[in-house]
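Missing here: one protein chain of the complex. Every other protein chain is in place.
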Amino acid sequence: MILQQDLSIVSNKVIAKDTYEMVLEGDLVQQIKRPGQFIHIKIGEGFSHMLRRPFSIADYSLETNQLVIIYKVIGEGSKWLSKQSDQSFINVLGPLGNGFEIDHLANQNVLVVGGGVGVPPLYALTKQLSQRNDVKAVLGYQSSDSVFYEEKFNKYANTTVATNDGSYGEEGFVTDVINQMQNQVDYYFACGPLIMLGAIQLQLRDTQGLLSVEERMGCGVGACFACVCEADNEKGYVKICQDGPVFHSNEVTLYESIS
Amino acid sequence: MILQQDLSIVSNKVIAKDTYEMVLEGDLVQQIKRPGQFIHIKIGEGFSHMLRRPFSIADYSLETNQLVIIYKVIGEGSKWLSKQSDQSFINVLGPLGNGFEIDHLANQNVLVVGGGVGVPPLYALTKQLSQRNDVKAVLGYQSSDSVFYEEKFNKYANTTVATNDGSYGEEGFVTDVINQMQNQVDYYFACGPLIMLGAIQLQLRDTQGLLSVEERMGCGVGACFACVCEADNEKGYVKICQDGPVFHSNEVTLYESIS
Amino acid sequence: MNLSVDLGGLQLKNPIMPASGCFGFGKEFSQFYDLSELGAVVIKAATGEQRFGNPTPRVAETPSGMLNAIGLQNPGVDKIMEQELPFLDSYDTPIFANVAGSTLEEYVQVAEKLSQHPTIKALELNISCPNVKEGGIQFGTDPNLAYELTRAVKQVSKKPLFVKLSPNVTDITELARAVEEAGADGLSMINTLTGMAIDKQTRKPLIANETGGLSGPAIKPIAIRMIHQVREQTDLPIIGMGGICTADDVIEFLLAGSNAVAVGTANFHNPLVCKEIIDELPEALKRYKFTSLDELREVAVS
Partner (left out) sequence: MNLSVDLGGLQLKNPIMPASGCFGFGKEFSQFYDLSELGAVVIKAATGEQRFGNPTPRVAETPSGMLNAIGLQNPGVDKIMEQELPFLDSYDTPIFANVAGSTLEEYVQVAEKLSQHPTIKALELNISCPNVKEGGIQFGTDPNLAYELTRAVKQVSKKPLFVKLSPNVTDITELARAVEEAGADGLSMINTLTGMAIDKQTRKPLIANETGGLSGPAIKPIAIRMIHQVREQTDLPIIGMGGICTADDVIEFLLAGSNAVAVGTANFHNPLVCKEIIDELPEALKRYKFTSLDELREVAVS
């Protein structure tokens, strides 16, 4: 069930350049079904910011009633978030979307690929996948100061970090790293900028995979048609907020829409 | 000199029904010249509230670098103010206006009349007047739960409180109380709702007095012509923010404009 | 307090309804509260055939508002009647259909079909969508076209017809008069103002369609002004909208001369907003010393 609730901020701290980790607590957490779902956060006081901001659930625990988001400071909304202090409350709508369906996967060689702020939803995913599968993670960042969660991923997956400028880990894009392991992958998961997702979709077109897609959102619940993406289904489109944000790699055709 | 400065909130507490006292600290205080000047406060985050809110300086001390405002929660701006916590900062433009000129007054029977949120600027005034004059204060409030600062005034002036509903002090309006003392007054000062000021101006038309007038403001510094009031001068008007908010009782003609 | 209103012959429980395009076909919001609590539901625009709408991004935030250029995406009038209306039929609240099109013929065809459907209790004629290349806003800015279209639709529909006016005009009263003469049973106002925002990083418009419709609290003063202007000239019932977020806003719109109101963008801010406004309205009315909605209507600014 989707709830709208004030969650309390347990902590809110910088973990990399312009990147924050926020821990939230409240009953809404009990509604989370899968990694890859997201929450829609109200920004600011009153009605000055009419659109909520979507952030992936990076981790969650039904025991502690807590969830984690990791966010980059981009514009007004994320800047406001970064200034909220512990013990205060933020208004959250969620959990939204369907997340990564992984129940059918066991004893597989699984690849998890994330770029920048596409990394967060893969963390809870990797934790869960690793219980029954062999997981490799490839995480791409701008440069050394923007790297986060490497050690945490390392606990559950054989993790390779790549940076665009080579200042840490491998130099180049995640696609460069994937090139070398293409044949050893049974199933893949990816989240990141559209251009990265498109490239991976093309590169791994013979492998099954799930992609988590971003789009500017209005309602977040499927009512406003802001977040549609062309798709290979009866209607010809999907709503990212409601039908996604995770899609099967052969359902949405990203490399076409970016060319 | 008028400054724009972030002042720190020393305290912010309820002192009567819907009425708060806020103590602010900062160098701007050194610029205050007289009681009756006011400050213009920025409201909210970012640019959602484009107009500042004017509040009278109720008290100030050049030694402690502090000033006091007393404000009633009316709408969005004052509500926001009431939620600001100690140790945070608010952005202040001031001191604005000319305040009460009292240097010429000594050994006089002075009457100070305030209604509701017109009472605050009279406090610092009363303190200063009492050094060389005999001061009577008449303070009007809605009802017993909205009375504030009675004891403080009592230290410096013979103070009568009136409430509209008679739930505290005299029953009725300040004008009822003044009726009984009309002949014993050499000079008067008044601040409150326009309708009260107009009535007093009429009632004490044979006595010299200074009135502090309110009007909705834009700039607060005399540039936008939002706050004009018809006046008996060469130009035919005064700007309340710049020429006032305190005017000589025979300069502005309030009882005409309210009839 | 009795909140019921008569809106051009329709009885509404209360004057609050979600605005077209901001509530889909109701299903998503039925997760949050019982739609029967609403005064009415206005569904998303219907066109003759299915439409995919504009490229994304389709929305952008602006100060106290937002831009949208959805572009009338909808499954087409037939599928709407088949697949969406049955769900709404189970709720005890009148359903308004929002009728759109590129040509007079398309409008007429859609209106005719919808007006014959038993679930639909009234039509809202959308002659003011700024986000489609053809039709839409032309009909809403030219009084002659607005007149023709309204007349044509009126001839095929027996259900009350509300015409939704565009604020992107020099004189909205001229449009209001035109559609009144053509037989409109009521007015909806306002639709969005055409706006634009530019991404300084990419140096391109934030909305793929370049321009979009501005909605939300930012446009409230314009909506209030236009409703007031039109109210001075007509007795037609008006559904007021444009930035409503609170019960206080509803009272302001009623004072300006609206008979009922629609809440659009605020549903994205708070999916429970319509229900919360309905719950708070009696308290808010009392705060401003109104003992009934009738009393409010009598003092409406004129």
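In this document, chain identifiers A, B and C correspond to the written order of the chains, with residue numbering beginning at 1 in each.
In this text, contacts are C-beta pairs under 8 Å (C-beta built on N, C-alpha and C of every residue); 3 or more make two chains touch, one makes a residue touch a chain.
Given the structure is predicted, the values throughout are model-derived calculations rather than measurements.
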### Query
Of the chains that are displayed, which are in contact with the missing one across the whole complex?
A, B, C
### Query
Which is it among B:17, B:49 or B:72 that touches the chain not included here?
B:49
## Note on the structure
Of C:160, C:186 or C:205, the residue touching the omitted chain is C:205
### Query
Quick one: which of C:64, C:150 or C:188 touches the chain that's been left out?
C:64
### Message
Going by the contact rule already stated, which one of A:48, A:78, A:160 or A:242 would touch the omitted chain in the full complex?
### Response
A:48
## Note on the structure
Had the left-out chain been drawn, it would touch subunit A at residues 47-48
### Task
Could you please point out the subunit C residues that touch the chain left off the display?
62-65, 67, 141, 168-170, 193-198, 200-201, 203-205, 210-211, 214, 216-222, 224-225, 228, 243, 248, 251-252, 255-256, 288, 299, 301
### Message
List every residue of subunit B that touches the chain not included in the displayed model.
### Response
1-2, 4, 42, 47-52, 76-77, 93, 215-230, 235-237, 242
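We take it that only the chains that are shown with their structure count from here on.
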### Query
Could you name the chain whose CA centroid falls nearest to the centroid of all protein CA atoms?
C
#### Entry: Averaged-CA centre spacing for the pair subunit C and subunit B, given as whole angstrom
46
### Query
For subunit A and subunit B, what's the span in angstrom between their mean Cα positions?
55
### Task
Spell out, as numbers or ranges, the residues of subunit B touching 2 or more other chains.
48
#### Entry: Residue list for subunit C, restricted to those that touch at least two other chains
63-64
